[in-house]
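Other chains of the complex are left out, but the ones given are in their true place.
All chains are identified by letter, namely A, B and C, in their written order; residue positions are counted from 1 within each chain.
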């Protein structure tokens, strides 16, 4: 009995085990990997894809997808910088409330786009795969239009804190990641809304017949992922100290891979925030290891692809047993 | 006390009048059976009352108050609760969450998991289903148990009006008994129940009145003591000729299929029998006794742990669907929606799928080449379809079942395995399917029929085997077929089949 | 005579390409020509297709920053054969017979310019020895990236002992911050970072600042932008020098040459537009550059 119990536990956390295996492998082969500093680096590097992955996990669990998150990151960074610049009239050191305004406008914009994606799904039945793909092009274009193609540098000197500051030795984005994790984790597991998300993704008709407002549920998920993407954009704008339209290209596929590697089903209804975190961490460790190993960038792509394939393979294989 | 009253209730889907000018009054505190053949509009009626769809015109009243629902939630708060025909559970969630879906108990902002599980446990105990663990994942339960969860979910809403759309079609006898006891209890406590079923035999046991709809129109309503089977059938179909099972002489010298010591852990073991040309063999058993697995194993869809299968005297060395099909076996699945038909595809495509290699042996095909095969089955089986190119999902259950059979016949099989051919199909359609089976048997086809409804087996088969606790425990020849002894044979020993 | 139509094609949406197209547009419109703009987004096939579209559209001239010095040749040759005036900008083309006129700053020279500045810096400030980390964009645009890092490496080691500790790909700023941070973690001995494009340079600069290594690690880059200009002027002494191109001028020269040729005039076959070194030591030069971006 305990034996099968152990086996079940093992299976449930197979991806975690694979992650640990990767950890051990990297720890023994990459110099500087096991330092506290590097571990914090990894966490900071996954902060933005991580929080977006949590939102994306909700979106995929509720049975939708959002391919526009990468562009959303870029446009959010640019929009924040643009608002600060316009509002402060090019002052050398803009006041804090202009920054607050920039952030507020960006979050509102993101919320609106998320709502709009959900609305298109509801009213016209356009699959989010295609509407968010179109949104991806539109937002990327907007980021370029706002900045006229070049980076806008408009932030006050303390602005770096959001993306590169530290508090008690830990980078600020790591705290933001933790907040996003707790928020989505609690939402998914301990609130009625969270359970509705699983219900809608698992059986939309059954959820509807139980009186759950399915469209509201879907829209909320679309809004949450957009807000996290916008937050990511703000963090990046602080990290590179400007609103730059070229950032986060292709991030949507990275985030979606992480979520799926973490065991969230593309068909909706199944998966966990914890799993999404494991998936993100897996990719984060992989990228960090690549840099530390420092071999040929071309080989890195191959190794990375092969390791992802291998991990997913082993994971599914254990699951099957 | 709650009187339900309808004035000219109508629902149109484009040109289809699913329900037309339905005017009727249901007395409160009674069980009202609603009957009608497939596609007559029963579910449509229920769905309107449940707030799942809105009427095209007409009104509904409860105690003189007009009912207008924009969503199922509003119907629930008015005390109208529905168990729909299609299971509406979320497979990935726990039993408790499914029961209280959309109404999880909260503590502050968060879900109160302890209360949720406690409430569910006591609710399940109340309806006599304490063997179901409220923490179990719903998708892992058998269909029968999922149906019980569905009913528990309805009960948790403390209904004033309870609508049951074919709740028993997936239940075995013991579970049906439980359900009826529950319905009795609710009636005593003043709940009005509208009950849809194709199992006409159970009506006297449970209903107070019988109301019939035909082609979307109300035919009439009678008290149960006036509702003899003939009256009921007349209301449903107009005049219906009596069913006559032909008695056939079966040549037992050559067996079409012989199964020896077949084993598939943990379902069955040591299963041996012979099936002869021209014979219709039934397999009875409790829900979950492993009959589907047995058919799957014979058909090569699952690999046996041990045993031997011979078709027309030749042992099949490596059974797979391909080899079994080539040997002349066809299988009609128990679940038309999940595994019998491609719902998104046209009737045409569904009729041609199984027999593809026979229709187009070269691998080249086209609609004109396939059409004769479609037309042949549509005519031969009297399948009612408008446009054969329309998705099969738009057909009624009975006609969908005929499409399944027609598809198999296009492959010209020698042996056909029918898994629950009568599930969710009205009496007339069921008879037509029996007649088709007999017809085929008369032409030398051998058939195995699995059904949870024992009457189906007694009506249809020449011989019935009973699968009990993983073994073939009894055999009945056609002369001593009657549902009661069959039922007794299925039930001997304890009822672990349904409870395990 | 109809209005002249000039197609202006670039391959990336960055500051440099933007300024380039702006230069083309302003010069051409000042002379009454119509300009069609396109960004082929780093896709060689799309470039070929766009050129074919312009051939059948019958534009008078194509002013292009070719994606590749070799691969872009085929379709531009077709354009030339169809009687269209072709002006190549930026890296130009290897086969000099294709373009009517070329205005280029060789990528190698860009790298070498920053490399020379770095060499001088290492010599005077670091005692002639440096441990270098490089960030390139070789999986994005292999040719350009290779030329820029090659130029840098050749120039920087003149008279110094320079070890290239690690060479990574990172061209988007936010990724570059992460990669540079990881590089510094893995190789604490690094005291000089070189990045081959704007995003990489911004990322390297920010990574050094974030890691609190200002004054210990110095950054050299390529490309010019307002942000990099500010970095050069900042008091933290992180970004030392970067090499920009006079993008707007180059664009304007291209457009003028095309129109001159169309109007029967002549143009130099090849003009080398000098690289523009922006260095911490030369605040006036930086200010002038920022002014030119406006």
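In the analysis below, contacts are C-beta pairs under 8 Å (C-beta built on N, C-alpha and C of every residue); 3 or more make two chains touch, one makes a residue touch a chain.
Remember, it's a predicted structure, so these values are computed and weren't measured experimentally.
Peer 1: Write the complex's composition as a formula over the displayed labels, counting all copies in the file.
Peer 2: Copies of each chain kind in the whole file: A x2, B x1, C x1.
By definition in this document, only the chains that are shown with their structure count from here on.
Peer 1: In how few steps can one go from chain A to chain B if every step must land on a touching chain?
Peer 2: The fewest touching-chain steps linking chain A to chain B number 1.
Peer 1: Whose C-alpha centre lies nearest the centre of all protein C-alpha atoms?
Peer 2: Going by the distance between chain centres and the overall C-alpha centre, it is A.
Peer 1: Tell me which chain's centre, taken as the mean of its C-alpha atoms, is farthest from chain A.
Peer 2: B
Peer 1: When the centre of a chain is set as the mean of its C-alpha atoms, what distance in Å lies between chain A and chain B?
Peer 2: A distance of 45 Å separates the two centres.
Peer 1: Using CA atom averages as chain centres, what separation in Å is found between chain A and chain C?
Peer 2: Taking the average C-alpha coordinate of chain A and of chain C, the gap between them is 32 Å.
Peer 1: Using mean C-alpha positions as chain centres, tell me how far chain B is from chain C in Å, no decimals.
Peer 2: One centre to the other, that is 71 Å.
Peer 1: Counting only residues that touch at least 2 other chains, which ones in chain B make the list?
Peer 2: Residue numbers touching two or more other chains: none in chain B.
Peer 1: Of all residues in chain B, which touch chain A in the complex?
Peer 2: By the definition above, chain B touches chain A via 50, 52, 71-73, 76, 82, 84, 86, 88-93, 97, 101-104, 106, 109-111.
Peer 1: With touch defined as at the start, can you tell me which chain C residues reach chain A in the complex?
Peer 2: The touching residues are 13-15, 17-18, 136, 138-139, 166-169, 172-174, 177-179, 181-183, 185-188, 199, 202-203, 206, 209-210, 225-227, 230, 293.
Peer 1: Can you list the chain A residues touching chain C in their complex?
Peer 2: 30-32, 35, 37-38, 41, 44-45, 48, 144, 148-151, 153, 160, 164, 236, 239-242, 244-249, 287-288, 291-292, 294, 297-298, 300-301
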